[in-house]
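Apart from one protein chain that is not included, each protein chain of the complex appears where it belongs.
Let's turn to chain A:
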Amino acid sequence: MSSGELPCYTLIHVPSDLELPSESQLKEKFEKGGDKERIDALKKLIYMILNGDKVSQGMLMYVIRFCLPSNEHTLKKLLLIFWEIVPKTDSNGKLLHEMILVCDAYRKDLQHPNEFVRGSTLRFLCKLREPELLEPLMPAIRACLDHRHSYVRRNAVCAIFTIYRNFEFLIPDAPELVTNYLETEQDASCKRNAFMMLLHVDQARALDYLSGCIDQVGQFGDILQLVIVELIYKVCHSNPNECARFIRCVYNLLQSQSPAVRYEAAGALVTLTSAPAAVKAAASAYIELIVKESDNNVKLIVLDRLVTLRNTSSNEKVLQGLVMDILRVLTSPGLEVRQKTLNLALDLVSSRNVEDMVMFLKKEINKTATEANDENGKYRQALVKTLHAATIKFPDVASAIVPVLMEFLSDSNETAASYVLHFVREAVHKLPNLKEAILKSLKDGILSIRAPAIFMSALWILATYCEPEGCLEVLKLIKNSIGDLPIVDSEIAEQEGGEEHVHKEEETAPKKSAAPRVTADGTYATQTALSSTVTKKQNEKPPLRRFLLDGEYFLGASLATVLTKLSQQFTALNGVGSERSNRFRGECMLILASIIHLAKSGFTSNPVNEDDLDRMGATIKVLAQGIPELDGQYGDACKQSLELMLNAKSTSRLDDPTAKTGRSKDFVEVDKTIKFTQLSARNNQQGENLFDLSLSQALGTAPKSQKFDFSSSKLGKVIQLAGFSDPIYAEAYVNVNQYDIVLDVLIVNQTSDTLQNVSLELATVGDLKLVDKPTPVTLGPADFSNIKATVKVASTENGVIFSTISYDVRGSTSDRNCVYLQDIKIDIMDYIVPGNVNDIEFRQMWSDFEWENKVNVMTPIRDLREFLAHLSASTNMKVLTGDAAIEGDCGFLAANLCAHSIFGEDALANVSVEKALPMDDSSPIVGHIRIRAKSQGMCLTLGDKISTAMRSRRDGQPIAAPSA
């Protein structure tokens, strides 16, 4: 057995520059030194063993001779650690003779007058795995159970527990012994340990004891209460009929002083029964914990429990009543907690309490308004989002929500404001009865908007949904917000002050080709605009003007569309060609023209782009000529496409939660087999005990679900390492665990000589580390042997293990012989699991990652989507781009992929491919794949993997790359 497979209790980092003394130095220290030197030497020895150095037998003898008799406490404890790690058996698995001496020392320590020496020795015995050593100690261990110090007693119970569990025959009456002991014990810690032992080895006795003292459970210490809950959970899990007896007890524990017990009891209660009252009691306990505990970790984990509770559909009703209680959690700081709470509340809210919830959230929003920091902004954003979702779910509350949300249009946080606008847009579209009110408040609020994008969307809503009668008003609003026209002139005038104003105008006048036509068209609206801008000329510019001067010309382009829409509606109202409509159009053209002028004047720092200019020019043309065919495009088609988009969004919203939470559905298939618990075999109980399950998962001992296809059988993982005609034949079975690789190497002596000192030497490349050196063996003629070696893996990189076998031939005087073995390549696919990140995270990570690997596409596959699927399947990467986005057939494809490694690394990939000849189905795929990761190794490895995967078809047959 290699040391990698032995239990390991202690790890100490030993700096690489630490000088470890030689054995002879250590021996001298042990022999000649005082206690201090011995302690030091023993520490060094422990470091050496932890580092994987082999200790000679002689060394062991020195320790026994010079350290064991000492009474120094530190030395005694160090010795215990030493005995934990030192190999106690020889290469054949037989116990070393020296250990008999050690065993006697253990016995003496168990009778030592110092209670702490006794206690720690007992604790050490928990870790001893040699029944031969334990056997003579049993009487002493039993005697310790009656020691007057609780420290000794509690460790004695633990020792008895582990010994009984591992070697029952050594102390077959342990449960009885401990039961009797438990009856008389008073110390809480000892009681807990004794009870814990019974819980694990003899539930019937534990239950019996519990029944005897069930009324005093409330007065027990918290550690004992915890174990009691665990017992009840275990018992009721394996035998549901027992539940009825313990519900009262668990309910009592729900009121325990210790929060830990309350948490555990709530968890147990819901497993015992699914009666609504119980679920309610448990959920209330959880909520109480979240509100009362200040630690964020607790809040998050307990919230998770609530979410899982909610996933059972029968509990949903109960939890719905608790929504308002859940919302109390929002008072605690911590964005993540609040976000989770909001999601849960939104999930649970029903028509009965949605009003209350909205009121509560409104109050919360107002609270956030008072102080502005980064986190508050995000919180507000989350609140707005929740309110939005609530309105979609329950349209009745919209009228109450709208005024609240409108206040946030002027919010400096752009995301929150844009959420508000999304909400407004949807509300206006879907709830016509609210349209009037919404538009009015939008008009009131628009001038205070601070972000251009928000302003743009607000304008769009106004123009699209205003009635024809309102067009004029909207136009006035726009003019108000754009200020003095033409922009360039008034700006210059403003800058240069009074006397230079005339001069400048002369200079710039010839340039203005489009503008002069309508310069002094003194309508009523312009007058007011003029006066208003004049009055506050100095302090502030109207929003639209400010945006334009900042160079946001895209706003101009969208303004053009808005104006066209308005003028169309206005024309439809007043009749084509009427004076009013012409004047309206004229106004619009003036505005656009002055924006174009501003753009071309170079007055602003940002240059305008061609598209925006083009757009504005085109609309001026439309305005001037009036093209009736386009009317539909600007009007109804616009609303229709919004409708389409909203529908698509709501369907994806509907899909989302079910896909995400995987909520258990209440229905089952008609032909599903019914499981009778009474008939099922004992070992595959339905629903395993969660405690055991999570423990075995953590220890990595959980049975993996075995697939029974041939390719994943053991044989598939056997690698031939040497040729059949080599003097030593070798093959390895590579067993990949989570963090380590076990090589099980079979070596066969093919010669007729006895080969001595046959040793397997391994060397690794990449992030692999050899845990221990395999021990040399001797092989008789035609004999064979198995050698195991463990290699530790620390990151996802291509690893290669090189190995040689060297040996001596008995009786020959020649040098050491050597067989070079085939190198073993470690497949990184074992370490990669599909990952999931959202778009924002993807972009963030994409820009954060330092390494990129660009792989050109060369593949025999001809279909784009097939190629993507193949890539995803062969590299374990998940395609993040939704199906909708890669639908259709257009000759090109772009998609994002993501994967995590089990070592916590992320890898991203972006595929951009197209058909070389889009019309030709058989044309090759060209393009490239870019891989990004935090570490170089990961990037390169994945790149290699992808390029090999591309060349192979799905059936795994490698195909030569097309020689193009």
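In this text, a contact is a pair of C-beta atoms (placed from the backbone, for glycine too) under 8 Å apart; a residue touches a chain by one contact, two chains touch by 3 or more; residues count from 1.
The rule is short, and it goes like this: contacts and distances are computed from a predicted model.
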item: Name of the absent chain as recorded in UniProt (options "Response regulatory domain-containing protein", "Collectrin-like", "Coatomer subunit delta" or "Glycosyltransferases"); value: "Coatomer subunit delta"
item: Residue of A:Leu20, A:Ile64 or A:Cys126 touching the missing chain in the full complex; value: A:Cys126
item: From A:Asn180, A:Gln255 or A:Ser641, residue that would touch the chain that is not displayed; value: A:Gln255
item: Contact with the hidden chain (one of A:Tyr739, A:Tyr820 or A:Phe892); value: A:Tyr739
item: Candidate in contact with the missing chain, chosen from A:Lys77, A:Lys430 or A:Arg546; value: A:Lys77
item: For chain A, residues in touch with the removed chain; value: 3-13, 15, 43, 73-74, 76-78, 81, 111-117, 119-120, 123, 126-127, 131, 146, 148, 150-151, 154-155, 158, 161-162, 167-169, 172, 186-189, 192-193, 196, 204-205, 207-208, 210-212, 214, 216, 219, 221-223, 226-227, 243-249, 251-252, 255, 258-260, 263-264, 273, 275-278, 281, 289, 293, 295-298, 300-302, 334-337, 690-691, 693-695, 697-702, 737-740, 771, 790, 792-795, 902-905
